[in-house]
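Beneath this line is the structure, given in structure tokens, with notes to follow.
One protein chain omitted, others in place.
Residue numbering begins at 1 within each chain, and the chains themselves are lettered A, B and C in the order written.
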Amino acid sequence: MMKLLISNDDGVHAPGIAMLHRVLKETAQCRVIAPDRNCSGASNSLTLHNPLRLQQLENGFYSLNGTPTDCVHLGTNSPLADDVDLVVSGINDGPNMGDDVLYSGTVAAAMEGRFMGFPAIAVSMGSHSHDYYETAARVVADIVNGMAEVPLRLDTILNINVPARPYDELKGIKVTRLGRRHRAETMVRDRDPFGREIFWYGPIGGQLDDAEGTDFHAVREGYVSITPLSLDMTAQSHQDTLQAWLGTTQK
Amino acid sequence: MMKLLISNDDGVHAPGIAMLHRVLKETAQCRVIAPDRNCSGASNSLTLHNPLRLQQLENGFYSLNGTPTDCVHLGTNSPLADDVDLVVSGINDGPNMGDDVLYSGTVAAAMEGRFMGFPAIAVSMGSHSHDYYETAARVVADIVNGMAEVPLRLDTILNINVPARPYDELKGIKVTRLGRRHRAETMVRDRDPFGREIFWYGPIGGQLDDAEGTDFHAVREGYVSITPLSLDMTAQSHQDTLQAWLGTTQK
Amino acid sequence: MMKLLISNDDGVHAPGIAMLHRVLKETAQCRVIAPDRNCSGASNSLTLHNPLRLQQLENGFYSLNGTPTDCVHLGTNSPLADDVDLVVSGINDGPNMGDDVLYSGTVAAAMEGRFMGFPAIAVSMGSHSHDYYETAARVVADIVNGMAEVPLRLDTILNINVPARPYDELKGIKVTRLGRRHRAETMVRDRDPFGREIFWYGPIGGQLDDAEGTDFHAVREGYVSITPLSLDMTAQSHQDTLQAWLGTTQK
Partner (left out) sequence: MMKLLISNDDGVHAPGIAMLHRVLKETAQCRVIAPDRNCSGASNSLTLHNPLRLQQLENGFYSLNGTPTDCVHLGTNSPLADDVDLVVSGINDGPNMGDDVLYSGTVAAAMEGRFMGFPAIAVSMGSHSHDYYETAARVVADIVNGMAEVPLRLDTILNINVPARPYDELKGIKVTRLGRRHRAETMVRDRDPFGREIFWYGPIGGQLDDAEGTDFHAVREGYVSITPLSLDMTAQSHQDTLQAWLGTTQK
């Protein structure tokens, strides 16, 4: 039986992680360590300045006063670490496609698993519907069962987005690249009820590149989108241009 | 005169950003928006659940109760946004090389600048010495002056690490790729003074890949390291392998 | 049936509030709103700069990202406020006697209830034992039943501390005054694992005034201690001395 470490960024009380656990525990041994609060937008942030504290809840899940990355690090590289075959993060309440992945705590949890040396999957609902978490959980179960059968040797993580529809109505799986979003709308300037100026992020940007081949396109067409994500951010294709520019301008 | 937006992750009171501002204001028009607290390890995290509040300090810098990403977003995509030609983030107290970049708030601030459509530079000291911030600031000034002369058209950010030595003793500039670190040492399990169990991250991992061509190697040899970083994380080289595996295991 | 609003400062997942709810729901209609995190030491602090967010957990309790005072204010003076006959706060993990009450979030929750116009009780274990929460819960149930019978008209709160022993071995109830503690030991200067200087509060001070009549004395002798606490902090007995001093020194 595979041993899974499950986390998320919506927090230990979110319905997505509950469903993921409910379905995966049928086919794997599961341990859940998740943030005590909603950490949407946490990216790969680490809690470096304050100590981490763990608490086991009545349902057996572990709640941590930290980020998704902290949770996976604690579960894989600490005195509490246990055997792990795979890290699964989600099910996120809403899509993590295109530029979203950079800010996503759900994706970050999977990345941390990969950094610690384990295969890792991030799974998100392709829309903000709450009705089809079971579809997403079953898709992950299929992947996990596939991995138990035939190991998948990739130094990447799998970023999965699942259309909000019944499992039987999925059209299939597409391997995709990340699309691109327009930038978010302008920040909102407001006043708190005491009259002091505050700012909030504006609505997320629309789809700038959602051509065939992107995650946006696949989900819209009813397919599960799987994008392999690299952890090496070096932009190799730009190295020569940069070298030439430096030759011209420096010294 | 170029218009710069300056931020960092060590916080608005850090000596690195003070030096950066002191040197750059000689050649460019500078606006500083930085976190009110040390945000090391903040990665690309966003403040989504609480409002942001801005305060101008006596020295003219703006202090924000948010992350490095929040600072750059506010400076480029809000009612307070001003004309920006370039985003500069740093000078970080310590290196951002190899796998560090994923967790770095300094690098994240530059990435946010790039996402908002601007050229962007992250600059860090190649070691934890505090004696050579001026060297790093002058390296950035050279780059900025070069950009004023010859635009650098790249859809990437420049991640710069500067050896801790006098400016005149720099050996030159190398365009590099990211090295790799060993994973961090095991988390530390401890007790707070009240006897409750707490966990802290362990020391950072040593260098796993520091071969010639990496940022680690360049800085160790006395060169300024510049790594162009991509914002598209799609692991294109893995798409075929993944496709084949899916064909074998799913359905 | 009386309608109770229950809160605490150890957080919504603490065993003390679970026991309090388990016992009180037999004799009263209970609504639980408690902080999502441990708020020991929160005193009467208010969350003024960030918005409050409420989440209902599987067991029906409400979890709030705020302080004990926030919880009681939300339950009594907001669009979500319901009929309340009594506010009960606890069972605190450890004593709230003598000078502790000033810093206690448990006592503060009761004070907020009183400010909003309701009778209010704070209940704490007289020691750090976790074995006798049921004793404390039954003591509260007795008081609640007494109030249902004969209203208690006092513009104060009742601060209850219960010895850690079986209910049948309680010696009785004593009405007490607050004792006094020595001040806490010196703060602990330490370094975090990254070598940076940090400070922690030192161990709590010993008992300075624990004479007969104090809460310390009653609990030590095996009695339940009930101290009525005033919300008006004016030190009337000092007004004349102050007036005289001002006459001498000002103008």
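Just so we're on the same page, a contact is a pair of C-beta atoms (placed from the backbone, for glycine too) under 8 Å apart; a residue touches a chain by one contact, two chains touch by 3 or more.
As the structure is a prediction and not an experimental result, all values here were calculated from the model.
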Give me the chain A residues in contact with the hidden chain, please.
49-51, 53, 188, 192-193, 200-203
List the residues of chain B that touch the chain left out of this view.
13, 36-37, 48-49, 55, 57-59, 63, 65, 192, 194
Absent-chain interface residues of chain C come out as 38, 40-49, 51-54, 67, 69, 73-74, 77-81, 99, 101-103, 105, 108, 111, 115-117, 142-143, 145-147, 149-150, 152-156, 158, 173, 175, 177-178, 183-184, 186-187, 189-190, 192, 196-202, 226-236, 238-239, 241-243, 245-246, 248-250
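FYI, only the chains that are shown with their structure count from here on.
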Pick the chain whose C-alpha centre of mass, unweighted, sits closest to the average of all protein C-alpha coordinates shown.
A
Measure off the straight-line distance from the CA centroid of chain A to the CA centroid of chain B, and report it in whole Å.
22
Separation of the C-alpha centres, chain B versus chain C, in whole Å, is 46
In chain C, the residues touching two or more other chains are 49, 192
